[in-house]
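The complex appears here without one of its protein chains, the remainder shown in place.
So, subunit A:
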Amino acid sequence: MPMTADLGSNRAPETGAFFQRDRTWHPPALTPDYKTSVLRSPQKALLSFDNTLSEITGPVFGHAMLGALDNDLIHNFARPGESAIGERIIVYGRVLDERRRGVPGVLLEFWQANAGGRYRHKKDGYLAALDPNFGGCGRTITGEDGGYAFRTVKPGPYPWPNGPNDWRPSHIHFSVFGRGFAQRLITQMYFEGDPLIWHCPIVRGIPDKAAIKTLIAALDMQATVPMDARAYKFDIVLRGRRSSLFENRLEGN
């Protein structure tokens, strides 16, 4: 696939370094109430340096690679004429950067449990049944304004081995590519009104309640399709880019 085009934009590509990551806004590596983090969390200080070209650049993915059902989890694993079981929903929003600019050409990949809270994965032994018509994965690429949308069923909450009785709130996992490798992000989307959010040790690894709220999608009755599917709005924010105003540049650079 051709990777060098700047996705139809006439603007010169941006080449500035990214804003420093505010690590107090993210969960720290070690969150003991999420037990698996205990042996998987680096303990030494991170090595800090301003972005080099290796962080400023990143791969680009073209819309041509997308299949017609990639953003329709209700049908992309279903037998012909059938569809996944569950509450039909549309998830939509924009990928923005910290400067509030929409980010076009962002590959979003998402995965989730089925309506009963069961993943199609050999490591998931939860009692809830698999849905033969639900795979649980999809992908899309943001448009010129950073917008995206996909259709799915609302995932169910599920119990998981951590504490003796921990349950994950309903959630959809998102993988996000920005324009530079330093923007690479994986996060999870939660659903407005779910009381399990505030009990979850993975969610509570995020220190600031205001930060947690940015991961809770809002029910949007105006984007709902009557008699068909409810809609949830979920915006994702990536690190902003510094502009190169008055930057010192070496000759020939």
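What we mean here is this: a residue touches a chain if its C-beta (ideal position, glycine included) is under 8 Å from a C-beta of that chain, and two chains touch if they have at least 3 such contacts; residues count from 1.
One rule holds in what follows: contacts and distances are computed from a predicted model.
Engineer: Which of "sn-glycerol-3-phosphate transport system permease protein UgpE", "Protocatechuate 3,4-dioxygenase alpha subunit", "Xanthine dehydrogenase YagS FAD-binding subunit" or "Urease accessory protein UreG" is the UniProt protein name of the chain not shown?
Structural biologist: "Protocatechuate 3,4-dioxygenase alpha subunit"
Engineer: Using the definition of touch stated at the top, determine which of A:Val60, A:Ile74, A:Val106 or A:Val153 touches the missing chain.
Structural biologist: Considering the complete complex, A:Val60 is the one touching the chain left out.
Engineer: Looking at the whole complex, which of A:Arg88, A:His173, A:His199 or A:Arg230 touches the chain that is not displayed?
Structural biologist: A:His173
Engineer: Name every residue on subunit A in touch with the hidden partner chain.
Structural biologist: Interface with the chain not displayed, on the subunit A side: 1-7, 13-15, 21-23, 25-29, 31, 34, 36-44, 46-61, 67, 69-70, 76-77, 96-100, 109-111, 119-124, 135-139, 173, 175-176, 179-182, 184-188, 202-203, 205-206, 211-212, 214-215, 236-240, 250, 252-253.
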